[in-house]
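With one protein chain removed, the remaining protein chains of the complex are shown where they sit.
Chain nomenclature is as follows: A, B and C, assigned in order of appearance, with residue numbering initiated at 1 for each chain independently.
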């Protein structure tokens, strides 16, 4: 009941990433595949060719996959004649119409390959009796036009390799905000659960916006649920977490009732001052000054934390390591055994942590600012995965998912 | 049991927005106030002066508010001597320490006003026996230093008016992503409910990212719950909404199982084609081709919609008005009676709608991209309120809040 | 030969910022004005009223200004009858047509004020013989329609004050990237020159992107031209500046020939290592290891610099102050006398510097990322002015302008 097909790609398929994209598409579709023939050109000028056999559970999946592969320049090996069906209404295509790529295209009619005029994506292919073939946007098709349906008898040429050195790099959609976010929540939750099951540690790296956007309770819930094994943060995060516990505000903004302007621009200073008086966060927790929140849960459950100072700190808190070299060394002590790193709304600590993590750690970088997410990669942490979203809403959903499932 | 105090501001308090900010801070705190004395300078060079009496429920609220007002240059009228308390530990301030602004500051000690050296925000004020007063960051205070506590005997000078014409404008934090988002959800919900109660219409303006990020069901739920009275969107939004209903994908990406790469880059074309065959969205709903989603709810419940075309449309759908002048005129027909406009993840339609709305309509612009939110204001829609967040998560929470409360 | 007019505003003109915007518009136009009558309501519910007399050099300027003021709800006091002119072509308005705001509007015809239907901005006002008046987009006007021209006989109602407390704030276009940038260059140059002339210091605060984008030589030129008196930066900036001098790369990327991928990801480490061997940047300059660039100019010309460490630093350089409290204190030593602070492509150092600057310092924050520019204001540095642009191009133009003018 399975369906099998061979597809081939030809051109500069290695260094233009064509073969990689083709295999990536196949792997993402979760189907069986086998490289039956690979012929790699040795030098810069030589073209390469690969033939891949794919096997799917049914014909429909195979057809859909082959269509996707053609966008990257991969054609079916056994491509017969194109099937032509007349449009029955102006501006409406026959069901099953072939949808074009923007690559140079040929269509096989009457035993010959016809070059298609005007490559344009998302169009239909219309073949005329005089042997001309061209793309047609849906609205331009007239009743009676002969339109290619299905996949047979259409082949494309793989994209040209860009010539020479380039100071530009190709854009792609790696870090987009337009992804279904509920699904990302589930996936991150699954990876955290998987890492825990494998005996690996979970590292949370948090910026102060985590507290400002109301995600503090979510992190605290994850800690008490056993889903955070070590915390890296700064003076701001810890201060605002405790400020929200003691005074109900974050940088003077109420995190409970929603009034953005209360008396309170000095609230964080007062909390820092009192914790300094106690001598440490742990002492302030023991004395009953801090009664909840992220730092409280860390102290109570013995989850280790490293608070690294920064140039803009008020106070700082007594636990903050103000010497940067010492602080980075303290972070290095906790890196061993980390399986997942979750970086929330922090540029500085995310980059600093990325610098000291080995390549194998699964890293999620959650931030509303795409530039921040990209910046992490610019600094060399190539294994990081970016999620452009609102940390205040995302972490709440993540904690719910983890802690209800973890029951 | 109430507390009353008079504060005064002096300087270019009108055109430098100082008085506005002071009153805004008072209003936001929700306390009673009265302008007891206003003396407005007539020309450019003349300074103005205002005295405001504020009345709060208790002393603590009054003190907090006065502290906030001082950031804008407003001082208590009756300011006695500063109270000095010696620090008892190095690097720890006395409780109740006065927290500085970055304005020029004076402190009253021994019947004289001393100018404070080095204005710096978030510091303590230290007064020496030799009559010098200076700011001190917390860590620099030594045991024995005399620190100002409370609010008496400290006054500041209102910020200078910037001189002359400026091609720059002042930055402020109008559209920040660092706000507690759950509270914003509640507030938008309350305003929608309020507008409904007042017999005003709710207008939703949606971009395709609403569907891509998984917020389609939330909009559909709001429609079926009666919280949307008219919908403005484009070909992309309607197409992907129906694509997700018919084929389970949005622009070929599965919105249910989370696999980002399925066969399906042509899915939206196939759905457009079939709806074109039916002749209209309503006909496709009646024929049972469309069985759920935003457009389905609109058809079933008779909620009017205007789908305006754009240059990048595939198809387009038969309901799409392709002439822009006609489309804008069609939108104008629905503007009357609108009380709240909710613009979700769309630049083009948000600006176009903002252009035709009267000034009184409460407008919320929800987008993950701060530049988009700012752009709306650049075009002249000054009444718009920006929420920088992830529309996929925000709209889900908003629909839950509205529809559970609406019960 | 001057023209004079009185305009009035009425409503919640103080706390809704209406009066401030009106005065701001007048001041920005550079015309003489006088507040002839101000009646401030004392409590929350009371409306206020102001009458302002403006005097311009000619009628055209006066008319243009009055039109702008009406957008904020200010009307001419002496408003006679509206002048009506028939349109002579379909879709074309009479020259001098009145252009609408989106505020509630009335038009005076036949001695009576008619309410205008459907307020919409950027439209014409059409008055019918039956006494109805309505807005009309340009394309909807027919030949023969009676259209209001000029400014007489039209009045608007000032925008309503938003009711109650709001967790939202109004959007405005404070920090837009859509400004003519060449003009901003001139203006920043003028302010720097002005501060120098007044004997104030210029502070430059620089992030590593200054070097990556090729603006290092511009900063060096400004230093050698005497336009920078003190420099705040971090390990990255100083390292890449010297790396570009010694090895011609910035983080391994060639800054001269444009090849983005050279051998060289360890180049910055090698430079740091050699400067550590010399013991200090000054020693490395004296020994001839560093022969140009920003740090070189600082050493040669005795311009003081503070290099503050951060958690993500490699090395660091021997001059970097790794203790954050010590580093901030070192920066405080240089704040006195600063007149202009120029913050280039740095979030961390910009915020840290903003925290310690007094309110009077003119601060320009140049960054390509609007979120960074906004963030500075969120932290309390309200005097900062944001320029969203490409620092690599902007600083080059600024240095050219300063140094050629400084001749």
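Heads up, the rule we're going with is that contacts are C-beta pairs under 8 Å (C-beta built on N, C-alpha and C of every residue); 3 or more make two chains touch, one makes a residue touch a chain.
Remember, predicted model here, so these are calculated numbers, not experimental data.
Trainee: Looking at the full complex, which residue from C:99, C:157, C:280 or C:326 touches the chain that isn't shown here?
Mentor: Checking each option in C:99, C:157, C:280 or C:326, the one touching the absent chain turns out to be C:99.
Trainee: Tell me which of C:115, C:269 or C:301 is the one touching the absent chain.
Mentor: Considering the complete complex, C:269 is the one touching the chain left out.
Trainee: Using the touch definition up top, pick the residue from A:121, A:193 or A:283 that touches the left-out chain.
Mentor: For the chain that is not drawn, the touching residue is A:121.
Trainee: Please identify, in ascending order, the residues of chain C that touch the omitted chain?
Mentor: 25, 28-30, 61, 63-68, 71, 89, 91-93, 95, 97, 99, 122, 137-139, 177-183, 186-187, 209, 212-214, 250, 253, 255, 257-266, 269-270, 272-274, 276-277, 314-316, 368-369, 388-390, 392-394, 396-397
Trainee: Pick out the residues on chain A that sit against the missing chain.
Mentor: 14-15, 17, 19-20, 23-24, 27-28, 30, 32-36, 38, 40-44, 101-104, 118-122, 137, 139-140, 159-160, 165-179, 183-184, 187, 325, 328-329, 332, 335-336, 355-360, 364-365, 370-371, 373-374, 376-378, 380, 382-387
Trainee: Please give every residue of chain B in contact with the chain that is not shown.
Mentor: 165-167, 169, 258-260, 265, 308-314, 316, 322-328, 331, 347-349, 351-352, 355, 369, 371, 379-380
Here is the rule we use: only the chains that are shown with their structure count from here on.
Trainee: Using only Cα atoms to place each chain's centre, name the chain farthest from chain B.
Mentor: The most distant chain relative to chain B turns out to be A.
Trainee: Using mean Cα positions, find the chain sitting nearest the overall protein centre.
Mentor: Taking the mean of all protein C-alpha atoms as reference, the closest chain is B.
Trainee: How big is the gap, in whole Å, between where the Cα atoms of chain B centre and where those of chain C centre?
Mentor: Distance between chain centres, rounded to whole Å: 20 Å.
Trainee: As a quick test, compute the distance in whole Å between the mean CA positions of chain A and chain B.
Mentor: That gives a centre separation of 28 Å.
Trainee: Can you list the residues of chain C that touch 2 or more other chains?
Mentor: 165-167, 169, 325, 328, 355, 371, 380
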